[in-house]
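Shown here: the complex without one of its protein chains, the others still in place.
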Amino acid sequence: MAQIIKLKDKDTDFLEKIMELSGEQITLCEQCGTCSAGCPFVSEMDINPSQIMRLVMLGQESVMDSKTMWICASCFTCTVRCPRKLDLSKVSEALRQVTLRGAIDEIDIKEISDEEALKLPTIAVVGSFRKFTG
Amino acid sequence: MAEKQKMIKVYLTGELFEVPEGSTIMMALEYAGFQLKQGIGCREGYCGACATVYREKGDYKLKGGLACQTVVSEGMAITQIPSVPAEKPVYDLNDLTPDVGTFTKLFPSVFRCVSCNTCTKACPQDIEVMDYIQAIIRGDLAKAADISFDCIRCGLCAMRCPAEIVQYDNATLARRLYGKYLAKKSPELEKRIEEIKEGKYDKDIKELKEMPHDELSKIYYKREIKIS
Partner (left out) sequence: MKIPYFPGCTLKTTAQNFEMSAIESAKKIGIEFIELPRWNCCGVVASLTSDDLMRHLAPVRNFIRVQEMNKQGLVKNENRLLTLCSMCYNTLSLSNLRMKNEADDLQKINDFMHREEENYDGNIEVVHFLSILEEMGFDKLAQKITKPLKDLKVASYYGCMLLRPKEVGIDDAEAPAILENFVKSLKAETVDWDAGSRCCGSYHTVNNVDIVYNLVKGIILDARKNGAEAIITSCPLCAFNLDVRQSEIKKDNPDFQTIPIFYFTQLMGIALGLDKKAVGLEFNKIDTEDILKKKKLI
């Protein structure tokens, strides 16, 4: 679904910060949309992966309000398909880290119900905590 | 006249003091005039109440130790950690199962361990703290109980853990679960508990309780410990 995104003044510090954290040359993105087309989670996201790239490129710190980076599960589907060899999973991780490093967790680890706690495999718990807590 | 006691300079909670060489940190604190109400206990290295962090002159490493056991050195910077804030979940052992799910339920933060080994480096008891945390993560509670056996709950590991894990509470639960559900039952222990209940040792305990300090101390240090 098309949506209108309002741009604020370009914040190059933000762009530079995300480029440094992710190690990705975000400005190379040609907005082909391949990443969004193949993302298995795109229907759950409020902003498409390629839109995230564009917003970061334009230095729009408002992307931090999006849920997209928290939905991105680092499945690397986009990573192997990007014609510019950009790794969007790293950009998502960088955006998550900006929040987590401010000592704000995305989930409350105490919120797991007792029933789920006894059922969940360790691999799920460790993975989730690494992605959602700082 | 007795030879003059050599003095050295140390920083106690940021302030410079001269204290006798060879003192323990606890002696130094008291010598300098600190009145210890918190962070002091048995004075024998058993109870873990006097956890302290320090840096030695010329060494970048932040070390942990017990104030009653660690000897001061010239230029040492010392801060006592009388208590480590920790939230203690309340549980009834009878409702728990000896598996990893119990930790997901009660101590989910344990799964945040990044294997940095800082806890092991901080432990004054030379416990492989990281290894017992890792054993818990993979559900090996017997191993966790075994490795953590000497833990005195001083809290230094928890103070330094970047993942904010309260290691010793995890270890205590692991040992409890191990003791209750996993350890081989000992008939000798059952027998002894029965004997105690029947009052077989009441007389001896009464005697010990009434014994003067010196005598008690004498027999304490003369005791034999049989390990089979």
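Here the chain labels run A and B in written order, and each chain numbers its own residues starting at 1.
As a convention for this text, a residue touches a chain if its C-beta (ideal position, glycine included) is under 8 Å from a C-beta of that chain, and two chains touch if they have at least 3 such contacts.
All values reported here derive from a predicted model rather than from experimental measurement.
Among A:Glu20, A:Asp46 or A:Asp114, the one in contact with the hidden chain is A:Glu20. Across the interface with the omitted chain, chain B contributes residues 99-100, 113-117, 120-121, 130-131, 134, 137-140, 162.
Summarising the interface, chain A meets the missing chain with residues 20-23, 40-41, 44, 71, 73-77, 79-80, 87, 89-90, 93-94, 97, 107, 111-112, 116, 119-128, 130-132.
Here, only the chains that are shown with their structure count from here on.
By the touch criterion given at the top, residues 109-110, 112, 114, 117-120, 122, 125-126, 129-130, 133 of chain A touch chain B in their complex.
Of all the residues in chain B, the ones that touch chain A in their complex are 97, 99-102, 104-105, 108-109, 111-112, 137-139.
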